[in-house]
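Missing here: one protein chain of the complex. Every other protein chain is in place.
The chains carry the letters A, B, C and D, assigned in the order they are written, with residues numbered from 1 in each.
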Amino acid sequence: MALKTEPFVLNIGPLHPSTHGVFRLLATLDGEVVIDIEPIIGYLHRGIEKLAEEREYQKDIPLCDRLDYVAAMSHSMAYVMAVEKLLGISVPERAEYIRVIMVELQRIASHLLAVGSIANEIGTFFTPFMYMFRERERILDLFDMVCGQRLLYNYMRFGGVSHDLPEEFIPALAKFINQMPGYIDEYDQLLAENEILLVRTKGIGVLPPELAINCSVSGPTLRASGVARDIRRCDPYSIYDRFEFDIPTRTAGDCYDRYRQRIEEMRQSLRIIRQAVEQLPQGKVNSQVPIRVRPPQGDVFVHVEAPRGELGFYLVSDGSEKPYRFHIRAPSLINLTPLREMIIGWKLADAIVIFGSIDIIMGEIDR
Amino acid sequence: MLGFERYGNGIARGMAVTLRNMFRRTITTQYPEERLNVSRRVRGNILGWSSEKCIGCYTCARSCPHGCIEITTSSRGARGPVAAPCNQACPAHVNAARYIRLIREGKPDEAVAVVREKIPFPSVCAYICAHPCESSCTRGQLDEPIAIRMLKRYAVDNDTGLWKQRSRVAPPSGKKIAIVGSGPAGLSAGYYLSKLGGHSVTVFEALPEPGGMMLVGIPAYRLPRHILAADIKEIEQAGVTIETNVQIDAPESLLEQGYNAVLLAVGAHEAIGIGVPGDDEPGVLGGVDFLRQVNLGRRVELGNRVAVIGGGNTAMDSARTAVRLGAGEVTIVYRRTRAEMPASAEEIEDALAEGIKIVFLAAPSGVTSKEGQLLLECLRMKLGPEDSSGRRRPEPIEGSQYTMPLDNIIAAISQRPVVPASFAVDTDKSNRIQVEKETLTTGKKAIFAAGDAVLGPATVIEAIASGRQAAISIDKYLGGSGDIDETLASAEEIADRASGPSEDWRPGVAAIPLGGRLDGFDGVELGWSRESAVFETERCLRCDITYNVEKYRLNGGLCIYCGLCVEYCPFDALYMSYEYEHGWYRFGQRLLEQEQLLVPDKVKPSGYAHPEIEETLPQQTLLIDRD
Amino acid sequence: MTAAGTISQASALASDWPGNFWLHLLVFALIILAFVILTVIILIWLERRLLGRIQVRPGPNRAGPFGLLQPIADVVKILTKEDTVPGWGDRLVFWLAPLVAFVPVLLVFAVVPFWNGALLADLNIGILYVLAVSSVASVGIFMTGWASGNKYSLIGAMRDIAQLISYEIPMMLSLAAVVLVAGSLSLNEIVAAQDVPYILLQPMGFTIFFIAALAEANRTPFDLVEADSEIVAGFNIEYSGMKFAILYLMEYSEVVFIAAIATSLFLGGWRGPFLPPFLWFVIKMFAVFFVLIWIRGTLPRLRIDQVMAFAWKFLLPLALINLVVTGAQVVFWPQAPYWSLVPINVTLLAALLLLWARFFRLGGSRVGI
Amino acid sequence: MQALSFDEIAGLISAKYAPEMVAPSQGSLVVGGEHLLEVASYLRGTPELDFDYLISVTAVDYRGHFEIVYHLTSLQHSHSLVLKVRCPQDKPVMPSVVSLWRGADLQEREVFDLMGVSFAGHPNLKRLFLWDGFKGYPLRKDYSSGT
Partner (left out) sequence: MEVGRERIYSAAELDAHEGALIEALRASSQQPVTDPDEWLQKELQRNVLVTSVDAVLNWSRRSSLWPVICFPACCAFEFIGASASRFDMSRFGMDILRGSPRQADLLITAGTLTWKMAPQVRRLYDQMAEPKWVIAMGACGITGGIFRDSYSVVPGYNRIVPVDVYVPGCPPRPEALLNGIEMLRQKINARSISTEGE
């Protein structure tokens, strides 16, 4: 005999410990079971696209940093690449290598945060999160060394990067890339086989590959569903064609796979950094592009593999010093498309984990 | 559906990890007691501003993404002028910064006077100067350099001859000087020796007309002949005698004729070949040879398909001239990329606009002739590491040969001087006359050398500077003071500037339409109107004047420490420093006035955008080093 | 097991120590109150410092030496904070709930022996009393959840009730096994009976008790009641000021309570060589605290259906088997020496756990919508 | 499994559709608004094209008309394509492609919210970032934030 139940609405967010910022999930619950959700976003909509269109090209670099503040390097690099494509200028070799090192370090830092958050949402009392923050702090130290900031770097410039690496950078980086695999093993030891984590993530929130493709999901979330789409491989940009690395994929597409996927990508990023450090040439780090630029008329779409997925910049230039149209293809936003299918039918606690495993950053979603 | 197939093994391993970490040393920085040496480049909470270095150019305020910096300047107590970068970069040290201000005040004639203080060819330079001043213009780091040459052209076009009022003429000294070659170097030396030295100067020219490379190397569509003639006329009016169609074989003979000194300014008129097999095939021309023939009005037969080898200005001139002579398909072959091309950007643009194709990253490897048709064999190149000149060295790609069928090939790679053996002066391996650096004396008594003959292929302005140097040296040699400076413009008062240079870009330069261009050799470029010229002068940062900064204010609550202002300050007047104790209790408390933006000796600046300081700062203490 | 009885008789304090009935009541009421509050304060400090150490940071160290005064600062601050009552809540219930939740936890300590015979009331139905009274706290928690008029707190409270009812049963069964072995319901008697700590005689019982106690006290991995990442602060989300202080105290008192019960029933209570019995009691309690904090610093949280499944499908059958086995041992082999019972029971524990782990499945599947 | 170049794709398209429906221009296909769904389902459904992944949807305000830009790619063939659709400013309505690519869902809502172009057939077309009652469409060129 079925109990007569009555659904009720639970408003999760916008300020909630697990919403990664200000995200509102209007969940309809039947007891603990989520029977419907409606994501409401826009609580961090700062109008970056409009602001960028009102500002000159070089002044938009700080804005791009603030899109995805956990992966500022990747975002400013994508933007700078788009403007470089518009301007038709090339980047010195050394700058390309520095960019790759920075972006891959950024990917590790971002994935550390993502994995730590997943662990937090499953309910560990901050411990894995703290461990991962410990290693993230080391990466931030490296960034700090290079450009003097910890979070929003403003490091990329048209035609290169703003500063050369300081002399103490390479030894510190070498030490980091030697120690990091050990730490990743420690995370695995702490989490990967933990039975509670397994029952909380395995088989939960499965995203089938067909749905993922149809919903234009990208990044680790897509690859965890078994689709090997990585812009670094399928449309190589910068100098990624010179490195040897794998595109790890997983098959189940559940929360556990999304977590493992990020761990694997960290290892691959370390591999890329190691090769980049070995090959790092000497030379200039920027090609003396004037501060203000006026790209010729035209439009350009540049996409890169940001830590959260396929990040695209669509710029339209009308020949003036300000972009005419500045559009960001934000991976986090589009990765939210299948959220409803993934969450419905699971319990409230699962909903939080599924949501966390997609790894979104509100700055990028709301812009 | 999962359970405990592994009997809690995973949980146990996790517990082991946490237990192990319990006994690790903590990684915490015990701030505020303990402080790490943060990054040496930290973009910290303190913005420092140096009133010593700041000239009030407003670049910081303009570079701020959202307007944190407020700045007002005035001329009260302004210091200067000192030598601006443009002034320093000019080989002849023409004070560009000053005449730009004069143009802004509506005094083009005074501006010409400023130019005339240093060079006797204001009009020629106004048309074809390679403008090293613009390359070093501070504004160029920001967006586009000031169009100094175009401003000079505006001044020259609107000259009233005011400079003559203050012109100084030295009394005759009775000494005679012979100058071989009537190029920019020879004529400049002659002008100054005659006007300010009081010597009697005779210039000997082998060609039928005076002007040297200005005449035979530069096509008339860039430098209309009447402009050149006008400048030479001024020189002749200063007392210089020019004898054309005279070939001098031995300088000693001139000394024997009674000349007290001889200046060899024969220029660099011999084209260097491509240096590949077959470069002597008929149909392969030298760049300067080709231009000389054309400019002297002689007929040159060109086929339809012409390739120009090289990436310098001579290559551009040759190609554009070839187009005007009726070549249908002109291709420039260059072994590097556009970024490395030595030709000036305007010329490249114009060449492209006139339908000339440029093949980058290709180098000729051989020329063969077949049934009256030339075949140019090329190798594709790729850019390797940077060489000593800072340009990336081209490296051939193996097996990438391809051929181009052509009618003519113009080798515009480089030139070298032609110094007849009868001169009997020392030359180096590229045939340049060896002189002493300062005095320009050759090994022989009373024989001097200047211009391209000494420098190798250089620019007009460098030749003029060399001529000036020779004039000083010769005047001293002949017992004069060597003072060839004169003041032609009136003294300057610094005008107020409350709002900084304009944020606009260079106004466009009008040119005669493309359709009419290719039929003849009329001057392509048209001058600026007064409006355009003044508009352009507003862009000048006035690096030579230190304005009095009345108000410099930073909104500390708005600032995001992006560091762009520090990075973009052309005068290193801004820096950042590190200290975090900068919270406050009241809104609006942190509008930092000039006084609060700390004086440099009180704070330790960070190395951000100041690499020179970086060495002296303590090393960064890293978390990595702490375990 | 008469030997145990003799120890109990020999060193026991008089039942009305230190004087008459009223003095006894007063002194022990004070002792219990002071003990609970002091232990809670130390526990809070210990937890924050230890979690800090687990997370390679020092934890609170500014308020007082080693940050020892940190919990006191917290308490003073919370007590002097504004007391808010949500306008849409049930005022009276909102007021009563913290008391209803806290008092039973305090009451439980009446039967906990700190020393041989040093307890407020040596009830001969001690364990029954413990189980009965401690369950009342859940009513208080449910009242908080209901009265707050907040969906999060209601979810938290519902979870608590569900959890409590489920885990009460395995817990009771595991304690029943102890009672069988000790032959008494009085806690003091049970302690006195432990010539060998019952953790060795009753490894299965201890395991079940410990897990169930974690759930009862809402500790990780069963802290669904206040699951921070899901339902923010759970049942106490609307509480502030003094009432929140009481709820906070209640939570940690529950931890002290389970540590005290575990110590008394399984770890030999106040018994131990050399040191005074009271100290032994405290040391053993802190050992339990350490394990609790360690678990909190490591493990993630289970989901509500998994928590329930774990209780009903895993713990309950094992507890029943344990009870049957223990009963059999007591009935058929009452004079069994410890050296033979300990290995037998440990092997039994291992075998049963392995067996159950093989077949037991956690985790519910998706609900079709 | 052959990646097609833009010209080959354009050739395939122009063989099937009249130039006023689809016209290649500067590396992108300009599609007439009313034919978008037809062309899009052809692009999605044809095996040799197989554009199964919609990278991005955005709109540009060219003062007078909007241009909706679709970036498509095929995971299998790894070729990509840009579709541009114009719609007049006075009647900013477009057919929605959500039925073909669910990935357009939030992006079309974004365009609707910030640019004011509505998509006929979108399942849940309402403001995404801004709140109900916000006046104007900020990304339009004539929008001024002055209050």
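One rule holds for everything that comes next: a contact is a pair of C-beta atoms (placed from the backbone, for glycine too) under 8 Å apart; a residue touches a chain by one contact, two chains touch by 3 or more.
Computed from a prediction, not measured in an experiment: that's the story for all the values here.
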Next item on the list: Taking the complete complex into account, tell me which visible chains touch the one left out.
Entry: A, B, C, D
Checklist line | Residue, one of A:Leu25, A:Leu44 or A:Met180, that touches the chain absent here | finding: A:Leu44
Check: Looking at the whole complex, which of A:Met130, A:Val227, A:Val302 or A:Ile328 touches the chain that is not displayed?
Finding: A:Met130
Note to self: Can you say which of A:Asp30, A:Asp235 or A:Glu341 touches the chain missing from this structure?
What the structure shows: A:Asp30
Next item on the list: Can you list, in ascending order, the chain B residues touching the missing chain?
Entry: 26-32, 35, 38, 45, 65-66, 555-562, 580-587, 589-590, 623
Next item on the list: For chain A, enumerate the residues touching the unshown chain of the complex.
Entry: 7-9, 14-17, 21-22, 26, 28, 30, 35-36, 38, 42-48, 50-51, 54, 62-63, 66, 69-70, 113, 129-130, 133-134, 137, 140, 150-152, 362-363, 366
Item checked: Footprint left on chain C by the chain that the document does not show -> 48, 51-52, 55-63, 67, 69-70, 72-78, 80-84, 228, 232-233, 236-241, 244, 367-369
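Criterion: only the chains that are shown with their structure count from here on.
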Next item on the list: From chain A, count the fewest steps through touching chains until chain D is reached.
Entry: 1
Note to self: Report the chain ID whose CA centroid sits closest to the centroid of the full protein CA set.
What the structure shows: A
Checklist line | Inter-chain centre distance, chain C versus chain D - centres from mean C-alpha coordinates, in Å | finding: 62
Margin query: From the mean C-alpha coordinate of chain A to that of chain B, what's the distance rounded to whole Å?
Written below: 43
Check: Which residues belonging to chain A are in contact with no fewer than two other chains?
Finding: 127, 131, 134, 190, 194-197, 199, 202-203
Next item on the list: Find every residue in chain C that makes contact with two or more other chains and list them.
Entry: 54-57, 297-299, 362-363, 365
Notebook entry, point to check: Among the chains present, which pairs are found to touch?
Noted result: A-B, A-C, A-D, B-C
Note to self: For the complex, give me every residue of chain A touching chain B.
What the structure shows: 55, 58-60, 62-63, 89-90, 93, 127, 131, 134, 137-138, 141, 144-149, 152, 154, 162-163, 166, 168, 172, 175-176, 179, 186, 189-199, 202-203, 281-284, 287, 290-294, 321
Check: For the complex, which residues does chain C have touching chain B?
Finding: 50, 52-58, 294-295, 297-299, 353-354, 357-358, 360-363, 365
Next item on the list: Enumerate the contact residues on chain D facing chain A in the complex.
Entry: 52-56, 58, 60-61, 69, 71, 75, 78, 80, 82, 101-107, 110, 114, 127-131, 138-139, 143, 145
